[in-house]
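Apart from one protein chain that is not included, each protein chain of the complex appears where it belongs.
Naming follows writing order (A and B), and every chain is counted from residue 1.
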Amino acid sequence: MPSDLELIFQGSNLGRLLGGLWVSVWIALVSMGASVVLGLPFGVVMTSKNRLVKLLCRCYLEFVRIMPQLVLLFLVFFDLTKVAGLNLSGEFAAVVVFTIWGTAEMGDLVRGSITSIPRHQFETARALGMSPAQVQRHVILPLAVRQLLPQTVNLTTRMIKTTSLVVLIGVVEVLKVAQQIIDANRFQYPSAALWIYGVVFFLYFIVCFPISWLSRRLEARWQIS
Amino acid sequence: MDWSVISSSIPVYGEAALLTLRIGVIGIIASALVGLLCAAVQSFRIPVLRQIVAVYIELSRNTPLLVQLFFLYFGLPKVGVVWPSEVCAIVGLTFLGGSYMAEAFRSGLDSVHPIQLQSALALGMSTPTAFRHVLAPQAFAIAAPALTANVIFLIKETSVVSVVALPDLVYVAKEQIGTDYDTSEALLLLVAFYLLLLLPISLGANWLERKVRSNAFGS
Partner (left out) sequence: MQRRTFLTALGAFATATTLAACGGSTQSGSSGASSAVGLRTVDEIKSAGTIIIGVFSDKSPFGYVDSSGDYAGYDIEYGNRIAQDLGVEVKYVPVEAASRVEFLQTGKVDLILANFTVTPERAEKVDFANPYMKVSLGVVAKQDLAITKVEDLADKKVIVVKGTTAETYFEDNHPEVKLQKYDQYTEATNALADGRGDAWATDNTEALAWAPNNPGFTVGITSLGAVDTIAGAVRKGNTTLLEWLNEELVELGNEQFFHAAYDKTLRLVYGDAVPADELVVEGGVVA
């Protein structure tokens, strides 16, 4: 049995797996960064009282959230080329797709945490003589951010895990590397699949766990203060 | 766009949608139960169980469903346990969803200030009454967007079940693209069926969220 595990250390297999992991993480983190930047204002806009604005935001959110990422990948990578002549690299197309999706999810989380702040917080702050903008900046946002953090982290790890789809547009990430290794050796190591997948399981874990752990720490610290 | 291809493919997609829905609904209900249980264990700080739940949550949400399913489907037979594809899919989805639901419930429970419970108790409410009328509504209102997102996320995650040879919507669409090359038709059908499945859930959850929220906060 251990002879199947030794496959990991053959040639540059381990390096390739780590390289694949880096591709997954890179795409997810860049997309997540962009999603936070775009999602924060989007979430604030979503709380608008204007019906038309609300409706438009809602449509974007529902559509993007429901749409399978597979479809978005096809649209951005292939159809943009066909229709608009825009030829994005696989990695960039993946970032665009995950940002479109992440912005919608992030916006909804921001909206959720803003509207879940009890009304009396607004009213108390206003009564203390703060302007509406000051209320947003000094009362609502800090309260919202506390609730937002664990959910944002959830979204980040979800995104890292969803990146395995990008193989469809020719981007090779960790899961594809694993499948390549398993397949290339299926005659000499017929039961290597479980071992290699075990390593992949572990690799995802060591990337996602620290992120989850960090958020828990921050959350705990804020609760005491 | 070839409409005859679309109309002749509808039955196949309908069948796939039913499979997606079946796995999704059972998986989500089971996830919610597992999630509630885990959140309760954590909230009430039950010893030993609490540590087990913590390990489960970390393993579940920090690894991809695809790999989890792979072990259920190809790993378990090595120790003599062969579950059918659908069982693997539902167990896998529950294993993943349980931790997401637990997190949502927990963040809801935690964000209700302890002072609320203390005040309720001081007003003479019993603990269950305080939980039911003070804690739970606020916790649910806060957790609602995350819960909605989880439901949709979990149904969309079912697209991974093709690894255990289950013909869900994404599998069917990929097949149509891969063998017949009706790419635009397949993508259109895929989106249409996902909208059909998920839009009612999303709108319904949205409505429920507003209702709960106005009950909790009166706004």
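Everything that follows uses one rule, which is that contacts are C-beta pairs under 8 Å (C-beta built on N, C-alpha and C of every residue); 3 or more make two chains touch, one makes a residue touch a chain.
Quick caveat, the model's predicted, so the values are computed rather than measured.
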item	value
Sole contact to the chain not displayed, among A:Leu5, A:Leu56, A:Met130 or A:Leu168	A:Leu168
In subunit B, positions touching the absent partner	74, 77, 82, 85, 162-163, 165, 167, 171, 174-175, 177-181, 183
Contact footprint on subunit A, counting only the chain that is left out	10-13, 15-16, 26, 29-30, 32-34, 36-37, 74, 78, 81-82, 85, 87-89, 91-92, 95, 142, 145, 149, 167-170, 172, 176, 179-187, 190, 193, 218, 221-222, 225
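By our rule, only the chains that are shown with their structure count from here on.
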item	value
Subunit A residues touching subunit B - in the complex, by the definition given at the top	62, 65-71, 74-75, 78, 105, 108-109, 111-112, 115-116, 118-119, 146-147, 150-151, 154, 157-158, 161, 164, 175, 193-194, 197, 200-201, 204-205, 208-209, 212, 223
Subunit B residues touching subunit A - in the complex, by the definition given at the top	58-59, 61-68, 70-71, 74-75, 78, 100, 103, 107, 110-111, 141-142, 144-146, 149, 152-153, 156, 159, 169-170, 173-174, 183, 187, 190-191, 194-195, 198-199, 202-203, 213, 217-219
